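Let me begin by presenting the structure, written as C-alpha cells, before commenting on it.
The complex appears here minus one protein chain, its other protein chains still in place.
Entry: chain A
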Amino acid sequence: MQASDRFNINSQLEHLQAKYVGTGHADLNRFEWAVNIQRDSYASYIGHYPMLAYFAVAENESIGRERYNFMQVNNILSFCLVF
C-alpha cells in the first residue's frame, strides 16, 4: 500500500465498519461468523411478526413462547461472543 493511501477513506472505512457489532474481518473464524449469523437470524425472527407467527404454527406453540425462546437463545449467543 502506498504511503498516501494510509489515511484515505478506505482505511477509515474499515475502521468505521469495525465499530458495528456483527461485522467481520480477515481473521474471523468459522465459529465467530456462525455466532453472528445465528444472532442476526434470531433477532430477525423476533423482529418480523409474520415469521414468528409462521414458526408458532409450525411448532404448535404460542407466538409469545416462540419469541421468548428466541430471546433466550439470543442471550446465550451474545454471551458466546463475549469471552
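Please note the rule applied: a contact is a pair of C-beta atoms (placed from the backbone, for glycine too) under 8 Å apart; a residue touches a chain by one contact, two chains touch by 3 or more; residues count from 1.
The rule we apply is simple: contacts and distances are computed from a predicted model.
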Self-check item: Hidden chain of the complex, named as in its UniProt record, picked from "Ribosomal RNA-processing protein 42", "Centromere protein L", "H(+)-transporting V0 sector ATPase subunit d" or "TOG domain-containing protein"
Solution: "TOG domain-containing protein"
Quiz prompt | Residue ranges of chain A at the interface with the undisplayed chain | solution = 1-3, 5, 8-10, 13-14, 17-18, 20, 22-26, 28, 30-31, 33-34, 37-38, 40-41, 44-45, 47, 54-55, 57-59
